[in-house]
Structures are given as C-alpha cells and as structure tokens.
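The complex appears here without one of its protein chains, the remainder shown in place.
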Amino acid sequence: MTTLSPDVQSQLAAQGIELPSWAFGNSGTRFKVFTTPGTPRDPFEKIADAAEVNRVTALAPSVALHIPWDKVDDYAGLRSYAQDLGVELGTINSNTFQDDDYKFGALTHEDAAVRRKAIDHHLECIDIMDATGSRDLKIWLAEGSNYPGQADLRGRQDRLHESLQEIYARLTGEQRLVLEYKFFEPSFYHTDVPDWGTSYVQVSALGERALVCLDTGHHAPGTNIEFIVMQLLRLGKLGSFDFNSRFYADDDLIVGAADPFQLFRILFEVIRGGGLNNPDVAFMLDQCHNVEKKIPGQIRSVLNVQEMTARALLVDTDALRAAQIAGDVLAANAVFNDAFYTDVRPALAEWRESRGLPADPMAAFAASGYQEKIEAERVGGVQAGWGA
Amino acid sequence: MTTLSPDVQSQLAAQGIELPSWAFGNSGTRFKVFTTPGTPRDPFEKIADAAEVNRVTALAPSVALHIPWDKVDDYAGLRSYAQDLGVELGTINSNTFQDDDYKFGALTHEDAAVRRKAIDHHLECIDIMDATGSRDLKIWLAEGSNYPGQADLRGRQDRLHESLQEIYARLTGEQRLVLEYKFFEPSFYHTDVPDWGTSYVQVSALGERALVCLDTGHHAPGTNIEFIVMQLLRLGKLGSFDFNSRFYADDDLIVGAADPFQLFRILFEVIRGGGLNNPDVAFMLDQCHNVEKKIPGQIRSVLNVQEMTARALLVDTDALRAAQIAGDVLAANAVFNDAFYTDVRPALAEWRESRGLPADPMAAFAASGYQEKIEAERVGGVQAGWGA
Amino acid sequence: MTTLSPDVQSQLAAQGIELPSWAFGNSGTRFKVFTTPGTPRDPFEKIADAAEVNRVTALAPSVALHIPWDKVDDYAGLRSYAQDLGVELGTINSNTFQDDDYKFGALTHEDAAVRRKAIDHHLECIDIMDATGSRDLKIWLAEGSNYPGQADLRGRQDRLHESLQEIYARLTGEQRLVLEYKFFEPSFYHTDVPDWGTSYVQVSALGERALVCLDTGHHAPGTNIEFIVMQLLRLGKLGSFDFNSRFYADDDLIVGAADPFQLFRILFEVIRGGGLNNPDVAFMLDQCHNVEKKIPGQIRSVLNVQEMTARALLVDTDALRAAQIAGDVLAANAVFNDAFYTDVRPALAEWRESRGLPADPMAAFAASGYQEKIEAERVGGVQAGWGA
Partner (left out) sequence: MTTLSPDVQSQLAAQGIELPSWAFGNSGTRFKVFTTPGTPRDPFEKIADAAEVNRVTALAPSVALHIPWDKVDDYAGLRSYAQDLGVELGTINSNTFQDDDYKFGALTHEDAAVRRKAIDHHLECIDIMDATGSRDLKIWLAEGSNYPGQADLRGRQDRLHESLQEIYARLTGEQRLVLEYKFFEPSFYHTDVPDWGTSYVQVSALGERALVCLDTGHHAPGTNIEFIVMQLLRLGKLGSFDFNSRFYADDDLIVGAADPFQLFRILFEVIRGGGLNNPDVAFMLDQCHNVEKKIPGQIRSVLNVQEMTARALLVDTDALRAAQIAGDVLAANAVFNDAFYTDVRPALAEWRESRGLPADPMAAFAASGYQEKIEAERVGGVQAGWGA
C-alpha cells in the first residue's frame, strides 16, 4: 500500500476547505428545484450541517455566508454558535442579482442610484464581516447583457472600477476583496467580468488586498484552468478558489466528479506555485446539489479535494524536472500520471483513523443518524434555497 | 430598392410561425426571474397577447400550449376564444420535468409506476389535442443524469422506446409526435435525447408520424445546424423547428439575435430541401424573454424570421449552382452572401402595407396602447411563469 | 493489492488493439512536422515497429494499412513478413484527401469523373483487402467546404450515398465497410460526414456489413462520447473505434492522456453493451506522435487501453444497478468511481509476468536496444509521413 510521508501528512493535516452555506439549501435549474427532507430553514441549521461535514472529515473548518440569504439579527450569536460546533464563519458573499433593481446591472448600472444601492449592500457586507470576523468579501457579479447593443460595454467597465474602488476603500486591517469572473450566465451576450484577465485588471487597479477568485466552472470549453492557476499564483493575485466541476457550462457538480484528472492538474499547479496551505489562497466549494443528498455531497467533495491533493503531493518532482529538462515527453508524463493513478485511499483511511477520525467519512455520516434526525426535526417552515 | 418578386411574395404570404404561450409568461434563469407589468395570469391572456403579435404581422397564426401550464376546464372554449382573436391553437407540449416524481426520469425512469404516470400525462395531452384540434404532440424530455454511474444509459434508451411506443399508438388521424433533442440542461452529465441522431433513431422506430423537432439552441458549440436541417429534410424526418438563438448554451434569445447569418443559412437549407411552407414542417418559436418586453420580443422574432426568409429566397440559385459546379469558391460564396447582405426591410415594409398590415409592426404595436392597457388591467392574481 | 479475477484475466487476455502503420511515420501540424531518427522508410519497417509493440505487450496483434502510403508490389509478401513477426495485416484505410483532384470532394464531388476516380480507389483498396486478408475497409472522408454557399450540402449527401453503394457492392464474404465521421478539419464550414447520425444513416442505407467508426477525437466540445458508444452498440452499428485523445479539436494525442476518466466511461459502456472482445467491434489506435517517441508512444497507448479496461471490468455492476434502481446518486457514482480509482497496475504487471510478458513493457522496450538499432540502421532514404 502506498504510504504517506510525514511531509505529505503534515500538508494534508493543514488543509481546510470552506463550505458554502447555500450548498445545504435547495438548488436546481431554471426548470425545477427539487426539495429534500431535512433541508435547513435558517443559517443556524445550515451551519449545523456544515459542522457535521467537518466533524467526520476535519477538512471543513469554516462556512461561507451569503448575504442576504444568511442575514441574522445577531452575527455574534451566529459566530459563537458556529464555534461551539467547531467551525468558523468565513467568506462573506454579496448578492446583487436577486433584486428587481438589478435587472440591468448593479455596480455597473447606468443609474447612479442603483449603483449606490449595490455599493451600500457591499458596505453592509463589510459591516457583517466586522461582526463575523470574516477576512474575505467575495464578489460575484451577475451583470451583463443579453443582446448586442443593449449595454455600453466600456462605460460599464469604468463604472465597475469606480464602484469597486468605493467598496475597497471601506476594507480595514486584514480584510480582502476577491472578485470572481464567469464566462456567461445569467447573462447571455456579455458579462462584465467574464475572464481572469478582466478580474485581474480590475483588482490590480484597486490595490494589494484585492485579488481574483477562480471558480473552476466559470470558463469557456477547453480552457486550461491549471494554466490560469499558475499565472495568478505567479502574479500574486490568486485570492481564492471556488471548487466544483462541470461537463458543459457552470454545472456546479461535485468537485472532481466530471474530470478528476483536471482537478489533479489544478492541485499540482497549486502546490508548484506555493498556493497550498498558503493563507493568501482560500479554498472553498461552490456547488449545487440538485439531485444528490446535500450533506454527503459536501463530504464527498472535500474528500475528493483531499484525495487529489494527496495524489498531487506524491508527484516525484525531481524525476519530473529531470524528464522535463531532458525533453523526454513520455517520461515526464509518466512521472506525472504515476501519482494520479496511485490509489491513495487506503493510506488516507489509515491516516484518518490515526488522527481519531472515521476511516470512511461517508459511511460514518450515514451511520450517525444525523440525516434521519434532521428529516424528523425540520418539519414546517420554509426550506432555504437560493432565494432565502 | 430591392423588390420582392411575385413568387417571393407568395412564399412570404404563406409563412406562419407558431408562438409559444409560455413566451408571454415570466421566465428567467436559476438566479432570478424578473417580473413584468402586464404579464398574463392565465391561458386566455396569453392567447390574447399572442393574437396581438399576429394582428400586427399576420405571421403568427397559431399558439402552442404547454400542459399543465395551460390547462383549462374548457378547451373548446379556449379554442373559440383564440379563433375569435384570429389565431388557432397549435402544438401541445408535454411537461415531465416539474413534478417531484420525475427527479430521476419520466419516460425512462427505473420505476414502472413513474413511467406509467409520465405516459398517462402524454395520453392526457393527446386528449387535449383532440379537443383543441392540434396536430402535433411535442415531447421535450428533461431526462438524464448528473453523475457518471448514476444511470444505466442503455436501459433508459430501451425504456424510452417502450414509453414512446405506447404514446405513439394513441395518436389518431393526422396527429403526429415530434421528439425534441437537447445537448444538455437540466441534466449535466448525460441527456437521454441529446442529439438529432438519437431523436431520429427513436422516432424512426415508432413510425411515419413520429418526427424530429430541431431547436436551434440545443446543439454543441460549433455545430453546423443547417447541415442537420438538410439531413432531416432529406430523410423526411424534420417535423418541426423551435426557433431561438444563443451565444453559449441554450440561451433562448430572440431568433436571429445572436448569429443572423446562421439563421440565413438555416432558412436557405429549409428552402433548398423543400421545407418552406411545407405542411410537414412546423415552424415555432421557443424563447425566453428574460430582460426584454415579451410581446414586442415576439413581434421582433417573427419579423426576424420573415426578413431572413426573404433574404434566403433572394439567393440566385442558378448562379449559385453554376459557381458550385465550377468549383469557384469565391463566386459561390458571393452569390450566397449577396442575398444575405441585401436590405429587404424597405421592400417588406411596402409589401406589408400593400396587404393592409402595418409597415412597421414594432411601431404599430407600440402605438396601439395594448401594452399600457394590459399593464393597467392585469393587476392582482399570479403572473404566469414556467411553473404555472 | 487488487487482484484480477479469472474472468477479468480472460477478458484482458482476449483483448487486441490494432495499430495504425502511419503512427510510426512522422506526423505533425500544418506548422511543422518534426522528424525523428529511426523513422521507418517503408511499410515493412512500419510493420517491424508495430510488431515490437506487440512483442512487449501482446496487445497489438494487427496493423492497419493506409493506401497509398502503404502500397507495395507484393501484399502476400508483406503479409507473410508481418506474420513472421507475429502480427496480422488489418484494416485497409483509403485516402481521398491528398490528390489535387480531390480539392472539392471525392465521393461527393460534383464531377462524375472525380467520383469515378475516388470509387476506383476504394475498389483497389478492396483488391488489396483480398490480398492481405483484411476484413475492414475504413473510410474517412476529408470532404466538405470552407465557405457557406461553396457546396450544395444536399446534393453531396446524395452523391455520397451513390458512391458508397458502388463500393459496398464490391465487398465479398466477411468484408465490411466502416464509415468514420468527424466534426471538422480539414474542412472548416461543413463536413459531409460530421456526426454519428450522418454516418449511421449512410451505412444503414447500404446494408448489414456497413457500420460506423467512432474516432474518440472527432466530436464537438463537450460531447458525451460514451452515450454514442451505447447507442451504436444498441443499434448494432458500432463497427470500430479509432482511439486517441484530445483537449481541444482532433488533437490525436495518446489515448487516455487528456481525460482518463472519459476513457474509463467509454470502456464501461463498451462492456455494458457487449462490445468487448466482440468480433464485430474492432479496436484501433489513430494517433499522431508529434513530439513524443513513436514506438513507446504506441506501447503507452495500448497499455492505457488495457489498464482502463481492467478498471472498467472491476465495476461492481450488481451494486451499481442496486444504487441506480434506488435512485441513490452518490452510491451509484461511488461504485462507479471506486473502480476508476483502483490502481490496477501492480496486478497487471504480475499478470503480464505470469504470461511470460514483461511486467513493464515500456521499460522492456527501452532496455531492448531496438530504438538504438533502428536509429543506427535507418539512415538515408525518405522517412515515412502522411504523404508517403
């Protein structure tokens, strides 16, 4: 059986992947959102579910919140509730896509009053960060247009800069702004932050604590994502990851489910570029569990990241460099793939047990009775979803 | 000014494009459905709006219904309501994607009871066709899976055949079944009818009155759609079109909005293959007006089809054939493009007026006061959308 | 260590993957063809190299020829030369893309004389099949057009049918015609056989011994290839595979190199549909070794197929079916992926040794001195490439 070196073990022990609170609520497509028994009705129940993922994996030490979906009266109370369950509150995600005012934009809107409203929403998010102790404000903008001519692309870019500047100026101390890019959807002609280049130039114009967020599902077909990871790490501008996977568009499937080799290549570049267990690079899931169970879906996801990280750490980098320098294509590829094809699962199971964790977190959760308990208890009320 | 020959005029005069009732209701993305004042609350109001499109264009003589969204107690009453407004009830569209039972399939489901329910739904649709006088039952299946291993692809295909067979057997007289294919969404790993080949083999196994429905937004990036049009016409299996346009995925934008030259090429192959004003080939819109006004969105759409049909009819096919036979690439392309670049709009405006229609249907609708009237009148109630 | 059951062993022992003679010649891109020392100068040297792949793997019992690249005066002599080296001559591939007459088509050409020439070329290929004992005539057509209007899509389709009919009529006994499809390249607007649907309708119009060839690199971005494998097996029309892999277009990389999980899914559907070790389904490589060494490139390729077949054979199909029937998405996916993530390489190495084969065929070839020998011997003459 493959064994994990002390160095690999210490790298894995330090790994943490933030969970999105909204992954525990209902999600779906424009055609249908299927509901599930036991779905949380409020942020406290979401955090309880997230803590369960961490309990069986020790991989998910924090939970990202989405405002306004996770608004509460008492953030200090929410924070101590989380801490009692062993997790921290993490990134604050803003939302400028669900208000009628934002039909034609938010931070980029032609109308200064709408921009004002959207900026104020972000300032409120930073207030919440102050209360929750969160470091990162993550901004994903749904802004764009559906028809050529509908929008003035250039003016929107300039207004985006101005709006972000005002938000950025409000950050204090260690707080950071991370700007996500996305190829398309919900806009179908142009998107105001469609690619890493645009996110990069926008955050570079703000300052050092503004960085790029890379969502693995937000690229054109065929895009070499690990190249972008490499480039952003090289530029010191990779602030965070939103992990998920896709076959087609922004499918938001379980990370590693669609193309495990791609996840391996991404994590290899993370390690190569010094991004693993680097506090400057945050790792987070951003997925939709449309048809699968949500809590085990999140457990499967963090395990996928852990397993693939272990494989990426196994690459014999000396042998790889030697083959690269020699121009031996097949040898270099073989060294690289050897790590990918190594079955790290038994060693990881053993290592987990050595740390007092379940060898098989999926089975441990299934056996815990937690799912049955929430299905029984969470009756009545309104299940959380993307709208609440 | 370009003039329209008598033959072109008679072809254009015969053109009819069916409108989807649901285009008048609200639609959106998984992120947000924006609402609009004046949106219909029931099938009667949808038909009234559709009739308005026909009133100013004479291009939209029928309205497709979606069951259960357009269920009424009295279909005969709905039909005569439509006829009073100058339109017919057209294609009946089934829906097997919005019931919790269909989470893992409908006509393909592992569970015979779910398949029974889905088949029965289609039999009910045929009952409605009997009442509305509709010829076509259009089946778009949202069925598929999100994760490798989740579903038995082969078994589903066999069950799909069996289910369709039972539905097909219920058709009578001139009734037809048209089976739509779609590349992906709402399923993100496999879709049970993902391409024209699958639709073709499934309908061919049923019989002569089963045909393929081609939705212009349901293909992989880069697909040459006019080639498929040519092939299905050649095989005698092109039953109907769902027109719309897209830049990325199934964006459901206004037909011709994203790539007008593609629409031209499609209509050229329709004409080349004898599909224009051929009763066997139904033309229909299937679009979402997420950010634009719905009634003018539909008017714009049928005008786009009309204008592009006029251009495609202008192709000098003798000169084209001569250049093709001679292998003169640039000459053939020039003949083809000459028609595309011809501005047919003034001639069409004049021709419309000569038929007692508004020269500019968009302006005529805007001036009609209809929009203001429905915004004032349709207050209260629940606006129609994809769920109702 | 994972062990291979007797059943898995017997399946693997029966596996054979045909090698393309042209993989041993030089290949490249439109920008540059890099040459390599030791490259064969004639069909005999190509076969010698192919036999070397089989010698160390026992996986490659036959070699496909390409006419005219592999024309020889004495096919019986070539056949016995191959047999002496332990391999058979396999599929005959025609070529209608390298003659100036074929600039605007071959089997589809407007000019009957050009079609005659192209048909005659295929009849000559069948003569060669008679001499070599080959069963399959594989037809890949480079035909298409670069500009809208350049070609009459419909007429070409009809002419294609007529041409194929004449070729098909010449087949005798067990001989078969397999028709390959390709999304695009070398034509950039339309391709006459662009998708499996077109290949399927064309071969179905010929008869039972006409089948589809699926090249894994010939699809639009995002296409679910295993679905097509399933469908063609279901229809009894999957004649052969051309294995390779791609990140972008028809990259022709080593099979399994770009997306190993996709190869696993394809092989799972092959097994599911009864296509493994089924004489009706031929497995073949069709790759370009542009930058890597050619013989080890082919060894790596057949090993990739073998290793992934072993993984696909490990899927616990009973557990998978149970989870599928139960609608347990995560369990089904877990059963499926468990096989993929299993490291079969140690067991395969042991099994190879038990059969008198090298445990590590790549290392065995490197140690054999064969490469050094051909580099020393094959000096002078013209290296084989796509043009010779």
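To keep things simple, chains are lettered A, B and C as they appear, and every chain counts its residues starting from 1.
By definition in this document, contacts are C-beta pairs under 8 Å (C-beta built on N, C-alpha and C of every residue); 3 or more make two chains touch, one makes a residue touch a chain.
In this text, all values refer to a predicted model and were calculated from it rather than measured experimentally.
The chain that is not displayed touches the following shown chains in the complete assembly: A, B, C. Only one residue from A:Met230, A:Val281 or A:Ile295 touches the chain missing from this view: A:Met230.
For the options A:Val72, A:Leu153 or A:Ala349, the residue in contact with the chain missing from this view is A:Leu153. When you scan C:Lys71, C:Lys103 or C:Arg355 for touch with the missing chain, the hit is C:Lys103. Interface with the hidden chain, as seen from subunit A, comprises residues 103-104, 110, 145-154, 157-158, 183-184, 189-191, 194-198, 200-201, 219-224, 226-228, 230-231, 233-235, 261, 265, 269, 272-273, 320-321, 323-325, 327, 329-330, 332-337. Considering the complete assembly, subunit B touches the hidden chain via residues 221-222, 224, 247-248, 257-262, 291-293, 296-297, 300, 307, 329-330, 333-334, 340-343, 345, 362. Although one chain is hidden here, its contacts on subunit C can still be listed: residues 27-32, 34-35, 97-98, 100, 103-104, 142, 145-148, 150, 183-186, 188-189, 221, 246-249, 251, 253-254, 257-258, 290-292, 386.
What we mean here is this: only the chains that are shown with their structure count from here on.
In terms of their C-alpha centroids, the spacing between subunit B and subunit C amounts to 40 Å.
Annotation: 38 Å between the Cα-based centres of subunit A and subunit B.
Listed for subunit A are residues 221, 247-248, 257-258, 291-292, each touching two or more other chains.
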